[in-house]
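Here the complex is missing one protein chain, while the rest keep their positions.
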Amino acid sequence: MSSMMEPATPFVRLDGVTKRHGQLTAVDDLSLTLMRGEFFALLGPSGCGKTSLLRLIAGFETPDSGRIFIDGADMTETPAHKRPVNMMFQSYALFPHMNVARNIGFGLVQEGMPKLEIKRRVAEMLRLVQLEGLGERRPDQLSGGQKQRVALARALAKRPKLLLLDEPLAALDRRLREETQFELMHLQKSFGVTFLIVTHDQREAMVMASRIAVMRAGRIEQIGAPAKIYEKPNSSYVARFIGEINIFEGTVAAARRDLVSVSTAAGVIEVASDVAYALGHAVAVAVRPERILITPLDLTEASPSPINILAGEIEEKAYLGEATLYRLRLACGLVLRAAAQNAEPGARAFEPGDKVAAGFAPEAAIVLSS
Amino acid sequence: MSKAAPARGKFGRRLVLALPYAWLVLFFLAPFALVLKVSLSQSALGQPPYEPVFDSLDPADIWAKLSALSLSAYAGLIDDSLYLQSYLDSLAIAAAATFLTLLIAYPLALAIARSPARWRPLLLMAAIAPFWTSSLIRVYAWIMILKDEGLINHALIALGLIKEPLHIFATNWAVLIGIVYSYLPFMMLPLYAAIENQDKALIEAAADLGASASGVFWRITFPLSLPGVIAGALMVFIPAVGEFVIPDLLGGSDTLMIGTTLWNDFFANRDWPAAAAAAVALLALLVVPLVFYERLQMRAGGDRP
Partner (left out) sequence: MKQPRTPARLIALSAGFAFLYAPIALVVLYSFNASRLVTVWGGWSTHWYVALFANKQLMASAVTSLEVALASGAIATVLGALAGLALERFGRFRSRGLFAAMIYAPLVLPEVIMGLALLLFFVALGLERGFATLIIAHSTLSLGFVSIIVRARLAGLDQSLEEAARDLGAGPLTAFIKVTLPLIAPVVATGFLLAVTLSLDDLILASFNSGPGSTTLPMRIYSEVRLGVTPQINAMSTLLIAFVGVSLLLAALAGGRGQNQAAPQAADLKQQ
C-alpha cells in the first residue's frame, strides 16, 4: 500500500453501467474509475453484482446501458478477445488437453508471436510463479495451488494492461492463501499492471487492495482506501461488512461543536463528530470492538467525561491467541462485542459472569446515518 | 435386517448378474461359435445345407471330423472376386458415409449445445426423434425422393434447372445419402454429449486470451470433442459396413456391399458355409474398430478394459 509516485491517472472508467438478467438488476447505474497501476478490490456478498461487473469489464457481457472506457478507448462494444484485459478465472479454466507450457502460451499464439519468443516468455512466466520445470505437466497432474499459479501465469503472459481476478484465493487453504496474497501484491507492483480483484472476503481485500469498493445490490456503497473504509464507514452496511462492529440505534439528544450526544437504549453515548445533527434525528452509533476497554466494575470510579462507560456482564469469552473476544450483556439487554489484544501473557483476563465496565472514547465512535 | 441378509444379498447379486449373463452366453456367444464352425464345414445339399461336423463324441469320429474340417468356404471367398470387391466397396462406402455424417451432425450438435439451456433437451429430443420411427420407412422415403421420377428430379425439372433427370437412385450416391440419413442420430448423441460437457469457462478463457470465435472452435471446442467424434464415427462405421437394407433398396446392380452379398448367398444360393465364412470374414475385418469401440465404452463407463 505505497503511495503513488506520479499523480494517479484514470485507466478504466465505467459510466452509468447497468446490467439486467431477466428481472434481476445485477449492476445498477454504476460509475467507477480505476487508476493506472492500482490494486483495486470489489468487495461484497454473493449476489451483489461484483462478478457481473467483472464480466462486463472483461467483455463477456455487454451492458444494457452505460459506457465502458479502457485506457481512453470506448470498449463497450468491443468483444472480449479484442480487449487488452486478461482474466484469472475462479475455476482456473486451464485447458485440459494442453500441458502447462501450452496453456501459458495460448494467448501468445493468438497474438502471432514467433515461436522462439513464446518459448522465452513462457519460461519467464514459469520462473515468475515458481513453477520451473513443470511446463510439460498436464493440468490434472497439478495441485490446487499449482493450478492457480498456472492460471495466473497464463493471464499475465500477454502483459495485459488490466488483470481481472475472480475470487482467486477462494479454493486455497489458509496458509497458501496468505502466502499467495503477498505474492500477488508483489507481482502487481513489479509489473505495474492494474489489478482488479473480486472477493467476498473482506480480510483479503483489506490486505491486498489499495482501494476497495464495497458493493451492495448492484451499487457501490463506499469506495476508499482500506483504512478509510474501516475507520469511517458511511453506512451500517459497510460498517458491518468490514470487520466486527457494535451498532446502537438512537436519536440525537444534544449537539455541541465537536460532540454529539446520542440517546440509545444503552444510555447516552458521546460521539466525536464535526457534522451538526438536528435534534431528534434518528442515527446509529458504531464502535469497533478493539476500541473498547474492559475494566472490572468495582474498580470504576466516576470517569472523566466524556468517556462512555457501559456496565455489563461477560456472557462469553473466546481466546484466539493473539486476542481475546468478549461478548458482554449490557444492563439494557443489548450485546456488546469487545476485543482485547493479548500483548502481555498473563494479563488480566475476564471470565463469563464477571461484572465489568466497557469504556470507549468519543473519538472511537462514529455516527452513521442509516 | 437379519443375519440372513448377507447370504441373501450374495445370492441376489449372483442372480442379477446370472440372468443376463446366461442369456447372452446362450444367445450371443454360442451362435457365434456356431457360425465359426459352419464356416469350416462343407456345403452339402439337403436341410440344413451343411454337414454337421460335430455330432458324436467318439474320439475316432471326432478325429475323422476334424480332418474333414475344410477351409473351402474361405478359399471360395478369396477366389471369388465378387466377395473381395464387396468388402472393399463396403469399407469405402462406410468410410465416406461416416465422414459425411460427421460433417452434417457436427454443426447441428454444436448448434443445439449452444442453445439456451431450456431448449436443449427439447432440441435434442427433436433431433433424435426420427430415429424412433422405422428406419425402413425412412429409407423408403428416400426412394420416393431420389427416383428418376421422384421428387427431387420433379422439382428440379419443373424449376427448369435440369432437362434430364439426375440418376441418383440406384447408385452408390443414393446409398451414401441413405446411410448418412439413417445413422445421423448415432453420430449426434455422442457428439452432443462431448460438446455439452465442456466447461464453459474454457471458452471464455480462450476468448479472454485473444482467440476469435473460429480460434476458440478449432483450438478448444473441437479438440476437446474428439472422444465424442471417435465414438460417433465408430457407431456409424461399424454397422454401416454390414448394412443390408439401404444398399438393397437404394443401390443399383453395381452396388456391391457385403451385407447384400451375404444375404443373397444365404437366401438365394442357399450356401450356408459360404455365408458363414463371409460373416466371419466381416467380423474379422471389423475386429480392430470393434475392439477400439469396446475400449472406448469401457473407459467411458469408468472400467478398465
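By letter and in written order, the chains are A and B; residue numbering begins at 1 in each of them.
Convention: contacts are C-beta pairs under 8 Å (C-beta built on N, C-alpha and C of every residue); 3 or more make two chains touch, one makes a residue touch a chain.
Since the structure is predicted, the reported quantities are computational estimates derived from the model, not experimental observations.
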item: Interface residues of subunit B (partner: the chain not displayed); value: 1, 5, 8-9, 12-13, 16-17, 19-21, 23-25, 27-32, 34-35, 38, 48, 52, 104, 107-108, 110-112, 114-116, 120-121, 123-130, 132-138, 140-145, 147, 149-151, 154, 181, 184, 189, 193, 203-204, 207, 234-235, 238-239, 241-245, 249, 259, 262-263, 266-267, 272, 275-276, 279, 282-283, 286, 290, 293-294, 297-298, 301-303, 305
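What we mean here is this: only the chains that are shown with their structure count from here on.
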item: Residues of subunit B that touch subunit A when the two form their complex; value: 199, 201-202, 204-212, 215, 219-220, 223-224
item: Of subunit A, residues touching subunit B in the complex; value: 58-60, 79-82, 85-87, 89, 91, 93, 95-97, 106-107, 110-111, 154-155, 158
